[in-house]
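Mind having a look at this structure? Questions to follow.
For this depiction, one protein chain was excluded, whereas all remaining protein chains were kept in their positions.
Presenting subunit A:
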């Protein structure tokens, strides 16, 4: 027992030294150069950053004390709550990185102390660099990506989440004329407690779910049918048909949506022009709430089917022929073939794509925004039209109405929903693959 204790002497001491002062444990381990570099870096950083960090955290907590005012015709610059919020966020991340460095330094001292306890020497500086090049290569490779993801995705995302807990919204709390304050969960409370917010949220959610489900299913089926028709053995010029039908996929989507917006226009659109010339009354393609939803589904069918058709063609050609031959022997009809063999097999092969399409359609902002812009108006909704889905509603609240806090509250709820859905999907696929291996 006693022997055991003393045999860990170096390890314990080095750990404690590094915990007390960054770099000290390394010096104790006789890694002088490394210890010095650690010390200097840590001290330089700490004393330079300390005042900035202090200001950043105070700003984050208070979100500013003085708004910008105009006193006697002069503008007196005050605090900008939103800038303070982001600065605070960045400060926290830098502190976290510093803490990470601190723990790495302790871990390093502990490991090398243990080496010394075994009677070996701690690696020299040159050797450390050599092993680092080899062992830490994946981290080096990931560094640039991590940096990008941190600043372009993670910080904005955290910022977006934080906004939901403030009163950042028009008309009362737009910096820098006014300050923004933390208000806890009140926005979420309003969303569910206030009648008009609640009905808007639920109304849009229901349409969003219907839209995602129906659009994915219709496109899936039409793609499958089209692929089966093109693949039919008696059909000639297969390549020609395929090229024509793939066209809508190749045309840039935003252009085709904008074109459809004009084509379907109720008053000067060419389609209604044709309809009236044929003697029918004009169809309110985009101006009637129900009709607009149908139009969206049809337009979606127009440019989403080709991609599915191309995919299904590939899958259909890999179908095992012997199953169909066996079915023929048993006297199965064409319809039975389709429902009992083709559909289940295709579904099995395309399940991941089906789910990805669902998630994509759920947030298909471009289609809604460019085709109808959420119109026609719905008087019962807050800042939304009848065809708005959650994401376009959020967009409107953010960019047109400056209801930033409500927008971010809704986006958090939406994000949780999608994240759970995708994680479930990921797990399910993993288990499927495990089964495949057996």
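In this section, contacts are C-beta pairs under 8 Å (C-beta built on N, C-alpha and C of every residue); 3 or more make two chains touch, one makes a residue touch a chain; residues count from 1.
As a working rule, contacts and distances are computed from a predicted model.
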item	value
Protein name (UniProt record) of the chain left out of view, among "Ribose import ATP-binding protein RbsA", "Spore coat associated protein CotJA", "Sugar ABC transporter permease" or "histidine kinase"	"Sugar ABC transporter permease"
Residue among A:19, A:214, A:246 or A:345 touching the omitted chain	A:246
Contact with the hidden chain (one of A:139, A:280, A:339 or A:424)	A:139
Listed residues A:21, A:182 or A:307, member touching the removed chain	A:307
Hidden-chain contact residue, picked from the options A:27, A:63 or A:86	A:86
Which residue of A:255, A:294 or A:326 touches the chain not shown here	A:255
Subunit A, residues in touch with the chain not shown (by the definition above)	82-83, 86, 137-139, 141-142, 144-145, 148-149, 151-157, 159-160, 163, 226, 229, 232, 234-235, 241, 243-256, 258-263, 268-270, 273, 302, 307, 310-311, 314, 352-353, 355-356, 359, 363, 365, 370, 391, 394-395, 398-399, 404, 408, 411, 415, 418-419, 422-423, 426, 429-430, 433
